[in-house]
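First the structure, then my questions, so here it is.
Take a look at chain A:
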Amino acid sequence: MTNAMFPRGMTRRGVLKGGMALTAAGLILPAGMAMAQAEPKKGGVFRVGIGHGSTTDGYDPGLWDQLYVQTFAAARHNQLIEIAADGSLVGEIAESWSSSDGANWVFKIRDGVTFHSGKPVTVDDVIASLNHHRGEASTSAVKPYFDAVTDIKADGTNLVVTLNAPNADFPYLMSDYHLPVMPGTDGKIDPTSPDGCGGYIVESYEPGVQATLKRNPDYWKSDRAHFDQIVLLTILDPAARLNALMTNEVDVIDQVDPASIGLLESRGVANILSISGNAHYVFPMDARAAPFTDNNVRLALKYAFDRQELVDKILAGHGSVSNDNPIGPANRYFFADMEAKTYDPDKAKSYLKKAGMDKLEVTLSAANAAFAGAVDAAVLMSEKAAPAGITITVDRVPDDGYWDNVWMKKPFCASYWGGRPVEDQMFTTAYQTGAAWNESFWSNAEFDKLLVAARSELDEAKRKDMYQEMQRLVSFEGSTIIPMYNNYVMALSKALATPEKVANNWNLDGFRCVERWWFA
Partner candidate 1 sequence: MNEIWRMIGRRLLLGLLTLFVISVVIFGATELLPGDLARELLGQSATPETLAALREQLGLNDPAPIRYLNWLWGVLHGDFGVSMATKKPIAELVGGRLGNTLFLALYAAALSVPLSLMLGVLAALWRNSVFDRMSNALALTSISFPEFFVAYILILWLAQTGLFPSMVRITASTTFSERIYMGFLPALTLTLVVTAHMMRMTRAAIINLLASPYIEMARLKGMSPLRVVLRHAVPNALAPIINVVALNLAYLITGVVVVEVVFVYPGLGQLMVDAVTNRDIPVVQAIALIFASAYVLLNLVADVLSTITNPRLMHRR
Partner candidate 2 sequence: MEKQVLLTIRDLKIEGRSGDAWHQIVKGVDLTLHKGEVLGLIGESGAGKSTLGLAAMGYARDGCRISGGSIDFDGIDLRAAPEADRRALRGKRIAYVAQSAAASFNPAHKLIDQYCEGPVVHGVMPREKAEADAVELYRRMRLPNPDEIGFRYPHQVSGGQLQRAMTAMAMSCRPDLIIFDEPTTALDVTTQIEVLAAIRDIVRQFGTAAIYITHDLAVVAQMADRIKVLLRGDEVEESDTRSMLAAPREDYTRSLWAVRSFARPALPAATGTPVVSVRNVTAGYGAVDVLKDVSFDIHARRTVAVVGESGSGKSTTARVITGLLPPRKGEILFNGKPLPPSFKARSREELRQCQMIYQMADTALNPKLRLRELIGRPAEMYLGLKGRALETRIRDLLALIELEPDKYIDRLPSELSGGQKQRIGIARALAAEPQMIICDEVTSALDQIVQEGILKLLDRLQGELNLAYMFITHDLATVKSIADEVVVMQHGQVVERGPKAELFAAPKEDYTNLLLSSVPEMDLDWLNRLLAARGEHA
């Protein structure tokens, strides 16, 4: 219930900071488990139990922040661009897009798509939808995306977006879930209306409780949205979610309690879907505050805990060890051969000695708001650090207000990242000197120089070297402990079928389970 009562902190931030997975998705199926992979069938009522949702949820896309509203949005809306299960960009409302210089982008708006109200989707609706996130008075979370946008206008039925500088990744931004196409009136969308052009039409919605949607009979995608009806339920309590699945009250649940995965599998009542992505758990240390100013101290801490143990006990094996590297195995320039750090109290001691200390006492602030199991992870780290002469005092802080009062305020705390599809995005967001979300306040001139240089480097091999050097710098000189990459773990009723490839960019098949999955 920790998460249950204060569910917002955890993924909100992860989600916001998360990017779009670009590379291949991985689908890990436990041995012996066979998924129904037949041709999609239509019909059935699909009930999703989601460990998020609050009475303050609403239809304003600028304020969407967690799995419930995201999945709900994916059910009723389309965006300009969709990220396919394999990570590639697929046109949705934008039939195609192009740019001659990377600064002027032209999107061709698909013809013949209508909103649930019956009104056809026009370029003006798209402009209104994007403008909702622009301008002084906008309260949208993705307002910064549009800082570089100087103009959005229609060119016939095409949409033209002008940037103040070239950005080859701009289409990725347009696939963000905050940017659904909604009907506009006088250049404005109504942020309290559920109308969209997606596969399902809202029948009823009680925020924080449940939403019921029926299939959109006029949906332009004929091979999607297989269910007759979908019900999205907020079930905050992990045990209640599990019970709901086991008593066949729902067909799929997210965030399965790692402790129960094994039991659930052995019961044979559900299939476990465990998707590896770039999401990772981190423990940032404030590099400006003693004793973390000394890299030897940071290294001592990095060698003073058992990464595999954390993967085994916190993730129940549904994840993989990270070498303090925010770039995951799914990234293009992932530095797989970097010297691995293993649990080595002696080495930790020797680093402490180099820092001129015999023992170290630090306080680690953690709440499960940071990520599920953060407090337990901290306790495990504290246990393992003791033989190295390091005393980690675990300060379990309230979930409520964690991101306001602890994160980036306490010198050593727990945090979570959804990962980024592009290395540059990850580093720029959280590791560049002075970046808004540089949670460790780390500053490394060499790293900053490389980051800028790599952006304009065209030689693939050199670029790879540069990114790998940056990964090494973060790993061995950085001020962030990154013990593991976590999988998205879901439990599905046996009746449910999924495509062979399940997206790894977000949970629940990139929120799209509602339109990609079906009953076998």
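The candidates came about this way: all candidates are chains of the complex that A comes from, given by their letters.
The rule is simple: a residue touches a chain if its C-beta (ideal position, glycine included) is under 8 Å from a C-beta of that chain, and two chains touch if they have at least 3 such contacts; residues count from 1.
What you are looking at is a predicted structure, and each value in this text was computed from that prediction instead of being measured.
Here chain A is shown alone, and of the candidates 1 or 2 it touches 1 within this complex. Interface residues of chain A, counted against candidate 1 in their complex, comprise 1, 4-6, 8-9, 12-13, 16-17, 54-58, 63, 65, 136-144, 192, 204, 206-210, 212, 231, 233-237, 239-240, 243-244, 246-247, 249, 400-401, 403-405, 407, 436-437.
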